[in-house]
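A protein chain is absent from this complex, but the other protein chains hold their places.
Just so it is clear, A and B label the chains in written order, and each chain counts residues from 1 on its own.
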Amino acid sequence: MQNKLQVDKAVRTVLLISASLSIVIVISIFIFIFRSSLPAFKEFGVQGLLGELTWRPANGSFGILAMIVGSVMVTLMALVIGVPLAIATAIFLAEIAPRGVQAVVRPAVQLLAGIPSVVYGLFGMVVLVPLIRRIPVAGNSGYGLLSAAIVLAVMILPTITSISEDAIRAVPRAYTEASLALGATHLQTIFQVLLPAGKSGIVAALILGIGRALGETMAMIMVIGNSVILPAPLDDNPLTVFLSQARTLTGNIAVEINYASGLHASALFATGVVLFMLIMIVNVSAHAFLNRSNASAN
Amino acid sequence: MKPADLRASSASANLRKRQTTQKLSFGLLWLASLIVVLVLVVVVGYVFITGFKSLSWDFLTTAPKGGLSGEGGISTTIITTIYLVALILVIAAPLGIGAAIFMIEYQEQTKAGGKFLQALLQAANFGVETLAGIPSIIFGLFGYALFVSTLKFGFSLLSAALAGACLVLPTIIRTTQEALLTVPVSLREGSLALGATRWQTISKVVLPAAIPGIITGIMLSVGRIISETAVFYVTLGGSYRLPNSLLSGGRTLSLHLFYLAMDTNAFEKAMGTGAVLIVSIIIINLVIDLISRKLSAGVRQQQ
Partner (left out) sequence: MRKSIVVVFLLAGLLLSACGAAGETGTLSITGSTTVQPLAEKLAESFMSSNPDVQIDVQGGGSSVGVKAAGEGTSDIGMASREVKAEELAQFKNMQVHVIARDGIAIVVNPENSVNDLSLDQIRDIFSGKIVNWSEVGGADAAITVVAREEGSGTRDAFMEMVMGKDALILDNAILQSSNGAVRTVVSTTPNAIAFLSFGYLDESTKALSIGGAAPTEENASSGVYPVVRPLNLLTDGAPEGLVKAFLDFVLSADGQAMVREEGYIPVK
């Protein structure tokens, strides 16, 4: 018995170390990245990095404002394109589709989720970019925000759909039955009872989708053009801003990390910090929004 | 007409209006789902049809003839991918499963163990949550700065495996946690009541019951590693040759696709590589589905 207890203790220590390791890794990543970004922040200040448009490392300019705008714009565009489709499909799968159709649509969504990002990037390069280039606007190369946003929308759609579907399905049957008993149509039940009730799950789905969009790298490098410019309309029509080329925060890191050193490297870590902060802000605001609407509902 | 009749007819008019709105809206929902399925068909279809021309046994078993010529096959990239998956699992699976076991099975001991242990547990949970949300390029940045540059491992399997292990650790921990949680408490209590130690209970009772869920987590990680590019782009290097040691670099399938697409005009080979990737993911998804089905059957049995 003594032996077994000793084994037990030994095992417990080993497992404790394993658990600690996950924290150690997270903390190391944080410390490393924040510490490496400090020289750039010290040299230029937060305003100098986040507020400047010019990124020309050879000349000592490290403004990442253009990349922030690029990332935010392409993410917003992807949401506009993808979220309605995703939620509609989620509702469809949860409430309307007959079993046979579910058996086709749900695996299709799952498969979309599994396709590697480079495959989407390749498809974007070979099919989407030439297609978008056909839009007759001077300076439209096909590479740019629109192509990137469409690719991104397809990539985040499965995540948002599956989690939203789970959220809708999780709403107690009693809610639906009560609503129908009161004379509401199925449609009214969905939009006025089920969706609000499943709100926290749907918001969680959106957060994950936004996180995925902000974090996508390779597919973006392949179709967005990587120009360090503030996206602007290509001619008098303000809508052509969506055809503008851009560079994302993620693309900035991936394209330059291998050879950057000194202040340049530090600026790339600063880009990583900004990216991380952006995702944190999204998470926190979403949770705040949920808490507030739950509070008011109660 | 009597007021009751008026109310009745306007009520049914209202109902008809709502039903029409519903028919239209549901039509839109059908359309949305149709679009989603169509997108899948177009993307996968295009990749398979264009890639089909380059798919052959030769393609799979010949090495690429050069990083830039786009000629040759993808054999070395397939093997490199397998090496990398194996390495990452060797590192991350024991760590992740061990961490999950500690966080779930030792909770009462931890609570009794005092403030430090409790804080550790909370920090561990926070760590897993945060790690899961970090974009992969940041793992790449971290991996490049620490493993490639500072520790001088260079662009190598080792650097890539370490960075990749950090990437999949949260997935393994989370899925293992969930698997452990589905094991009924009664099983543990019964074992302990029979005089088994905690570790005996875990190793002989809980873990076997949780294995399907754990394997699901591992398969999910495998899928993630195969699809992942950004992390390995900055840690593995771009050599098309087979790595002959842990400190050699190479290309995974995804990386090879990226280089083919960007550097060569060999779009058909790129699509072919994409087709191989998609097929691998389909197989992995099928395995996960099979395991989940066996899992829920098992749970139903226990109940």
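Rule of thumb we're sticking to: contacts are C-beta pairs under 8 Å (C-beta built on N, C-alpha and C of every residue); 3 or more make two chains touch, one makes a residue touch a chain.
Given the structure is predicted, the values throughout are model-derived calculations rather than measurements.
Enquirer: If the hidden chain were put back, which of A:Gly51, A:Pro84 or A:Pro130 would touch it?
Expert: Within the whole complex, the residue contacting the unshown chain is A:Pro130.
Enquirer: One chain isn't shown here. Among A:Ser71, A:Gln245 or A:Asn283, which residue touches it?
Expert: Checking the options A:Ser71, A:Gln245 or A:Asn283, the one contacting the hidden chain is A:Gln245.
Enquirer: Among A:Ile17, A:Val101, A:Ile229 or A:Ala286, single out the residue that touches the unshown chain.
Expert: Only one of A:Ile17, A:Val101, A:Ile229 or A:Ala286 touches the chain omitted from view, namely A:Ile229.
Enquirer: For chain B, which residues lie in contact with the unshown chain of the complex?
Expert: 61, 66-69, 75, 79, 83, 148-149, 152, 154-155, 237-239, 241-250, 259, 261-265
Enquirer: Kindly note down the residues of chain A that lie in touch with the hidden chain.
Expert: 56-58, 129-130, 133, 138-139, 141-143, 221, 225-229, 245, 247, 255-256, 258-261
Methods note: only the chains that are shown with their structure count from here on.
Enquirer: Quick one: in the complex, what on chain B touches chain A?
Expert: Touch list, chain B to chain A: 15, 18-19, 21-22, 25-26, 28-30, 32-33, 35-37, 39-40, 43-44, 46-47, 50, 94-99, 101-103, 106, 109, 120-121, 123-124, 126-128, 130-131, 133-142, 144-146, 166, 169-170, 173, 197-200, 223, 226-230, 233-234, 254, 257-258, 261-262, 267, 270-271, 274, 277-278, 281-282, 284-285.
Enquirer: Given the complex with chain B, which residues does chain A contribute to the contact?
Expert: 4-5, 7-8, 11-12, 14-23, 25-29, 32-33, 36, 84-85, 88-89, 91-93, 96-97, 101, 104-105, 108-112, 114-123, 125-127, 154, 157, 161, 185-188, 211, 214-218, 222, 250, 253-254, 257-258, 265, 268-269, 272, 275-276, 279, 283
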